[in-house]
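And then chain A:
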Amino acid sequence: MSLKNQNLISKSEVIMNIKNINLSFGGLKALSGVSLQIKKGEILAIIGPNGAGKSSMLNVISGIYVPQEGVVEWKGKRRNKIAPHDIARMGIARTFQNIALFKGMSALENILTGRNILMKRNLFMEMLYMGLGRRQEEEHRKKAEEIIDFLEIQSIRKTPVARLPYGMQKRVELGRALALEPELLLLDEPMAGMNVEEKEDMCRFVLDVNEQFGTTIVLIEHDMGVVMDISDRVVVLDYGIKIADGTPDKVRSEKKVIDAYLGVG
Partner candidate 1 sequence: MYRFLSSIISFAVFFIVSVAIAGEHFVPITSYRTGPYGVSGAPAADGYVDYLKMVNARDGGVGGVKVAWEECETAYKPDRFVECYERLKNKGEAGATVFQPLGTGLTYSVIDRLAADKMPLITMGYGRTDASDGTVFPWVFPLMANYWSISTAKIKFIGEQEGGMDKLKGLKIANVYHDSAYGKETLPVLLKQSEKYGFELKGFPVAHPGLDQKATWLNVRRYKPDYVILRGWGVMNQTAIKEAARARIPANKLVGVIWSCSELDTIPAGKAAKGYNCSSLINPGSNYKVFDDILKYVYDAGEGTGDKEDVGHQQNYKMGVLMGIMTVASIEKATEKYGNKPMSGEQVRWGIENLDFNKAKLQEMGIDGLIPPFKVSCSDHEGSAPVKFQRWNGEAFEAASDWISTDQSIVRPMIVASAAGYAKEKGLTPRCN
Partner candidate 2 sequence: MFYREAGQFKTSYKKDQAILPIFQDKIAMVAMLLFCFIVIPLFANDYWLASILVPFLALSLAALGLNVLTGYAGQISLGTAAFMAVGAFASFNLQVRIPEIPFLVAFLWGGLCAAGVGILFGLPSLRIKGFYLAVATLAAQFFIEWLFTHFDWFTNYSTSGVITAPPMTLLGFAIDNPLSKYFLVLSIVVICAFFVRNLARSEIGRAWMAVRDMDIAAEAIGINLMKTKLLAFGVSSFLCGLAGALWAYVVLGTVEPQAFDIARSFEILFMVVIGGLGSVSGAFLGAGFMILLPILLNNLGSLITGGTISTETIAHIEYMVFGAFIIFFLIVEPNGLARLWQIGKEKLRLWPFPY
């Protein structure tokens, strides 16, 4: 992936195919018989009321949970249990519902840490800060600055993230995920707890990321409103069952969805 503007995105190629999965914890069923396809370059929103299984779904996509039944295919290949740190290497990055930034570091360092995966580890060269150790730091600093520019956080790059306001922290976290140059970006309630202005900013960044970098984005949201505007496709979960899947307009009008959200049925 490059930072080139890719206008032509084939919206038909499926990069992740989730077939008929069942996931339960102990006796508790979290997901039952859910199938889902994620297409390259789209913005897919997974919505649903509390306890609908949104987070479980996200964790299945990211590979943290392995469903008891069903198949998850990543780029046409069946994916089995993987170590958590290998998920990122497959090209999947994510943000967290409760901000999970590295509090002891600055915004810049947080984003640079996202680049770690693309760097080579060499104890001696890094110790001496010579050769590879130095070169890669400088190269990746450039990339990190591009992300900083993109997210318009130049002024806070050296500020420790713990001192940043909530909205800014969310932005830095997005930046860290972007630094991985992922093919698939998972956003766990990216707009939660934001005011209107912050939400608008975040929407803009999500759209820009999708447009400029061609990144496939899956986001989960509790609140229907915002996501409807930016998503290409919406999936609705309720009690661990997929009740709707389609364009925002189509989903909005489905009776099941209205019932689920209004608590009827």
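As a working rule, a contact is a pair of C-beta atoms (placed from the backbone, for glycine too) under 8 Å apart; a residue touches a chain by one contact, two chains touch by 3 or more; residues count from 1.
On how the list was made: all candidates are chains of the complex that A comes from, given by their letters.
Just so you know, these numbers come straight off a predicted model, no measurement behind them.
Q: Touching chain A in this complex is which of 1 or 2?
A: Selected candidate, touching chain A: 2.
Q: For a test of understanding, state which residues of chain A touch candidate 2 in their complex under the given definition.
A: 62, 83-89, 93-94, 96, 100-105, 109, 112-114, 116-117, 119, 121, 123, 126-129, 133, 136-138, 141-142, 145, 176-177, 179-180
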